[in-house]
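For this view, one protein chain was removed and the others were kept in their places.
By letter and in written order, the chains are A and B; residue numbering begins at 1 in each of them.
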Amino acid sequence: MRKTTRKAWALAAGVASISLLASACSDGGNADEGGDASGDGNITLTVATFNDFGYTDELLAEYTEENPNVTVKQTRAARSEDARTNLTTKLAAGGSGLADVEAIEVDWLPELLTSADAFADLTSDSVEGRWEDWKVEAATSEDGRLIGYGTDIGPEGICYRADLFEAAGLPSDRESVKELLGGDDATWESYFEAGRQFKAASPDVAWYDSATSIYQGIVNQMENAYEESDGTPKPLAENSEVQEAFTQVVTESADLSAHLEQWSPDWDAAFQSNGFATMLCPAWMTGPIEERSGGVTGWDVADVFPGGGGNWGGSYLTVPATGDNVEEAQKLADWLTSPETQIKAFLNAGTFPSQVEAWENEELTASTNEFFNNAPVGEIFANRAAAISVTPFKGENYFKIHQAVADAIIRVDVEQSQNPEQGWQSAVEAFQNLGL
Amino acid sequence: MSSVPMIRQSAGPGAARAAARSSRGKAGGYNRRPGVVTYVLLGIAVLVGLGPIYYTLLLGSSDPAAISQNPLPQLLPDASLFDKFSQVMNSDAFSFWKAFWNSVIISVVTAAATVLFSTLAGFSFAKLNFRGRRPLLVFVIATMAVPTQLGVIPLYIIMAKIGWIGTLQAVIVPALVTAFGVFWMTQYLEEALPYELIEAARVDGASMFRTFWSIAMPAARPAAAMLALFTFVTQWTNFFWPSIVLNQDNPTLPVAVRLLQANYFVDYSLVMAGVFLVTLPLIILFMFAGRQLVAGIMAGAVKG
Partner (left out) sequence: MSVQSPPAPERVAQSGAPRPPRRVGFSQKLSRWDVKVSPYLYISPFFIVFAITGLFPLIYTAYVSVYDWALLGGQGEFIGFQNYTDVFGQPMFWRSLRNTFSIFLLSSVPQVLVAIVLAALLDQNLRAKTFWRMGVLLPYVVAPVAVGLIFGRMFADQSGLVNSALGVFGIDPVRWHVDVLASHVAIASMVNFRWTGYNTLIFLAAMQAVPRELYEAAIIDGAGRVRQFFSVTVPQIRATIIFVVLTSTIGGLQIFDEPRVFDPAGRGGGSQQWMTTTLYLYDVGWGTQRDLGRAAAVAWILFIIVVLIGLVNFAVTNRISTSGGGQPSRRQRRAAARSSRRSA
């Protein structure tokens, strides 16, 4: 027995030392693989994305066909939070190890713009007029550096359950629903009013899923919700515009909301139990709805949004300044965000193009979604995108303040541990605790 | 070297243990089989543990629509599970086998190194006399109290400075020996290693290292097997640091399998099939290690 013991130990020790050596040798060589120019002028560019940008191997190979000296390699993180942690850690540690092109979400921009120098200025004639102003302004620093090229956006319509509308005796086809919600001049008031009508006929089903998502829809239509355009945070206690929105949302939600937090298990389950009849619906939301609605039919999408157009989410491609091939990387980002390429990405992964020209594209406008009663989603979301007019200013304090208010809405709407007045007071306190 | 009679002469708790070990398995009051209650209690504990793994299999043999309709889509796993497995293993998103081998290398090396170094240090802290022993041990324990979340940035700075970004040693080296392992081995050896055996070996003229190798190592075997198991599992399931420091095309298994998840549309059946594939090697390892643990005790490592 003792012999085996010893053998086992010796084996363990042996394995340890050999593997150490092996890993030290084999991996030392390709440590800085990717991004380096090798002798013959050929370069490899890395693109770091998350989720699914629709950049298939075939699509990336097209770039190599046009530029034979460049090979493109994509690294993909599963979730955007993973990608954000990865990006910010490496930036905070000085920027080494970043990909040549790094994808980001629009919500990260306020923070990334505070260290805009870490990214290459992508201002260029070749992208002039490619996007609407609001998409470009969100990625432009105070001193005019453009740090990201827009890929997709999340223009918002209203997704609704035609079967539940019918059961409540309301019209259920797309056009009539659009009119019911207020048509081209839909306001939040007309949306809530339709909800009251619905609730009167169908008291067991909520009008919408969550108060925070409605609040977010409203705030995203304000030009200076929490901060002045120079970045100065507005004192929340005196911010009557936000207070009004807050009060309206939580008051209406008492009756109209399903009191759920988006992405929670209860929210998932509500799709199965007819929990609510409508949702604010950016283009990318159609996937999650379908995923959670196994066996449920009746979802449709209306070409309407309260208060004009609204955008929720969307991404950009940036070029970190520490890369070895900044110029080549910019060319690649330019190509990847061209209307032609983005249309292909859209067809691959459903990422709705941010490029104005792409909205006219026939392949896009002709696309429909079978699950949503064959709605012409391409055309609908192109219309919704064109309706977006406001550029909300989001400085470095935007999300801190937004979180303070959103937490209060959760307390009033989901937890129901506070009434609207207490909720607002606690939001103001949370704001003061931020010490801005 | 040390024969049984000699241990008996050097009477002490250690000798009692050695004697007890060698006499184990023979008849005696303590060796009677336990009653039904024991099995029922343990049975409950095991069921609680098996439940989630079984549930993972169930979700893995289902599909997203069925899962959204019923959280318990079926009662028995079926053959579609294997389709899911092959989907995961042949996914375009990552190279399953490369990730698998990276995970094997990292886990095996860290487990072996941690056991070796921790046992060495534990032997020293528990049984040897040297200046600063006590404060140094307290220091080791105190390092466990450092919150890890913040260490990532400075650690990444170091790895970038020495050019280890994207290499396996960036994951392996920080885990070569842990405070947990050192503390565990110290406490275990303090109880399980009879001091008299060390002295006997020393009197016989064995060097320190020889004493360690032939006395402490065998005595540490059950705890070492467990430490190896724990370290292996920790590294096998480690996600955060490898996801930062390794290149995406050279990942570990958890980092790779995470690619099956996405922000907005998650095919949970596929994710769960992936989760099970990651867990399976651990379950197999458990079976072997479990044998080792039992064997370690029955064999009586101290027995001459």
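Methods note: a residue touches a chain if its C-beta (ideal position, glycine included) is under 8 Å from a C-beta of that chain, and two chains touch if they have at least 3 such contacts.
What you see is a predicted model, and the numbers here were worked out from it, not measured in a lab.
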| item | value |
| --- | --- |
| Selected from B:Val182, B:Ile244 or B:Leu259 as touching the chain missing from the view | B:Val182 |
| On subunit B, residues whose C-beta touches the chain left out of the figure | 8-13, 15-17, 19-21, 23-24, 28-34, 38-39, 41-42, 45-46, 48-50, 52-53, 55-56, 71, 117-118, 120-121, 123-130, 133-134, 136, 140-151, 153-155, 157-158, 173-174, 176-177, 179-180, 182-184, 187-188, 190-192, 195-196, 198-200, 202-203, 205, 207-209, 212, 222-223, 226, 230, 233, 237, 239, 254, 261, 268, 271-272, 275, 278-279, 282-283, 286-287, 289-291, 293-294, 297 |
| Where the missing chain touches subunit A, by residue | 85, 88, 91-92, 111-112, 114-115, 118, 261-266, 269-270, 273, 399-400, 403, 407-408, 410-411, 414-417, 433-435 |
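The rule is simple: only the chains that are shown with their structure count from here on.
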| item | value |
| --- | --- |
| Geometric centre distance via CA averages, subunit B-subunit A, whole Å | 39 |
| Of all residues in subunit B, those that touch subunit A in their complex | 64-69, 92-93, 105, 108-109, 112-113, 115-116, 152-154, 156-157, 160, 163-169, 172, 213, 217-218, 221, 228, 243-245, 247-249, 258-267, 299-301, 303-304 |
| Of subunit A, residues touching subunit B in the complex | 1-2, 5, 9, 12-13, 15-16, 19-20, 22-24, 27-28, 30-34, 48, 50-52, 57, 73, 75-80, 82, 85-86, 89-90, 92-94, 96-97, 268, 271-272, 284-285, 287-288, 290-295 |
